[in-house]
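Below is a slice of the complex: some chains, not all, each in place.
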């Protein structure tokens, strides 16, 4: 039965024996930890919606491996329509969670590995594709959430893996055994790993011949011996720990997380290895994963943007300012920017193509253009939201003041906006805007938009590579009647 | 035989008896007039490429009316793939002409009328759809170029058609006869009308009940009695008239044009009328035409942008500056912006849908988003091109100086860039950049990008209307746990 309910998903997480540290302590029960729980709910939404008939077409599909109905997050894209539906599914989930729902990395890693392992095998006579298919059928059949781990800590950015003073700053093979390898290293800002059953580990850059030991891709369960996570701090993270917190959290039910994940001499069995020393293919794998993941942002961040636009519009309503022409114009601008991102997500999907292995890949140039815009427009949308919301968003008394019998009535009185709306609701929407522009969700909506799936400069390098300036020069020469 | 060659097209134009005025004079032979000729060549390219096997798939298709092979410019879009191919065809033509090739307006008008006449007939029991199909089958079968005339002079923008002191400032019916109507008025900036066989006239705004006489759509041959054109001035237009002009023109072979077109009591027969007083449908028609045309700009301007990016890159090469990191970065930025426009063109096509009448319409929201970006990014691309090209682009001696036996050698000597490139070629590419940023082509690449298919504010109104802020507010309420 490949589709889990949200409850089953939660139960399946409880069975894991994860080692998660936060604030210097080992977390007993991550599923119920108030800081972590909202992020679990976000992943949970990918299970929940898959059970609803109105979202069936977006959230589920038929496995190309088994013919079974599966969650789209486990799917190998079979055509451009699949690529487009992926983006629409991500926008939907962004709208429902206003947060990062984390499950995309696994999907993007899987589709990259599907085609790359096929090509490695063809060139090198290896058996990675079968390894991978076997693993992924297991994922599909059990409706698992899989983390995709790419980013190494990298140490000194001006040095390659084998040049680092500490060789572990890129994850590497430290021991080779007949039945597998032992790896050491870490993966930084692992989105959703605490909510994942499995993790796919991949290199983070193109590798040179001397970097063989760093050229390793594999998957293991997240509770494998030697793996542990140190939960990343987010802006305003501890508001979730405050007694009775609701309004002040901004988005009480949903969130995202990243964790520094340590691989402290972890054994990986042979049948879970998908790349091992074929340095020529590291760059291919990275580029594909980045490409898929840059497409993803044209969906998920747009969905979050929808919520932020809605929140700003509500704030204007509640302030009695929604008829001012400049407010209307700012909402138009926010919509315009958000839909431009969506257009890029759709376009790189629509222009996708079939790989040799048979799944579909996005248009690389347009996916990079998509992500490059994502490093800009959410910031401007956030700026405009702060403009519309008003300064009270960051000077407002706390929920505890509002609930206090003595002070509360003053807050109630003086934070009132239009007569028809309660002060509480006005506070709620202002805290939501705060959450998305400065708080926990800003981590996802702003900084992750900047650096997730590669920092802006990474996209610019790809745009330069894919932009075909040579052909453009030829066009110009013909028009200018230049003969050389 | 529905496909004309470029030569046949040219001959067909010669047979027309057009009345074209320029600089106060009636032009005897528009086809060979040096100011007009380049714009004819641009339209000609739509015929030329349709004959080449490598472009067959983009440039031609099968008529939904006759099953014959036709030029795509005469096609009713049958699916989203058709919409996407339209955009790709436009990008191709922009690349081949670096100018406006003018034939899109007719295509966009036809697709709008196809669905709108169907809906009017259904509601009002009229017979416009058949009128229109008969006309358009004639267009397809003869591979005609058709102008789409929408923009009225509008006089005082704060007044409606019937409020204007001069009632003719919006084109209107001045006489109703049993066999047709007589119209009076003008259409401003008619793109390509001098190169068109037929013109489709449509209202330019939504109409109110009192504006019945202004609610008229029809088609007539461009050389109908009472129709005449006053050719619009463009920046640098007379360079084409200079003796031996080549380099200084920037783009010697191609161009675009607009003309103020006067309808001085022109008779329109009944079977060429497609709307006549059904005021409720004027706005629908305008919106659809605008929608299709806003999509178009996501193709054609991108193609022109490709040439400008190529020209800037060449200029950098010829200056010996192409290795500077800031030059590379500017070319990346230009590419990024240009591909963002393309993404919007593709996305609104890919998200198209079937109309009741059976042809395909673009996604309205995304088409407006597309055009809104077109009112911005070409300006920035042009700015960056001017940055890369260097000041010499606007201070360079004339071609006549360069050709002069006495002065020429000094120009040759001192305008030399890198050793491997001739001064002439450097001048050619600089003049091409000038042409696209300040000259005749800037009219198309900049100002037409701003105002063609509706000025920026028109798109913003549509974005507000289509953006569904209400739904976004609901999303925000759920996340913020607001109950009202």
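Quick notes on this structure:
Lettered A and B in written order, each chain numbered from 1.
Assume a contact is a pair of C-beta atoms (placed from the backbone, for glycine too) under 8 Å apart; a residue touches a chain by one contact, two chains touch by 3 or more.
Please read all numbers here as calculations on a predicted model, not as lab measurements.
Oligomeric state of the entire complex in this file, given as copies of the one sequence with 2 shown: 4.
The criterion applied here is as follows: only the chains that are shown with their structure count from here on.
Separating the centre of chain A from that of chain B, both taken as means of CA atoms, is a distance of 40 Å.
Interface of chain A with chain B (complex): residues 84, 95-98, 246, 250-254, 306-311, 313-314, 317, 328-329, 331-332, 335-336, 339-340, 342-344, 346-348, 350-351, 365-366, 369-370, 372-373, 421, 425, 428-429, 431-432, 460, 463-464, 467, 469, 471-484.
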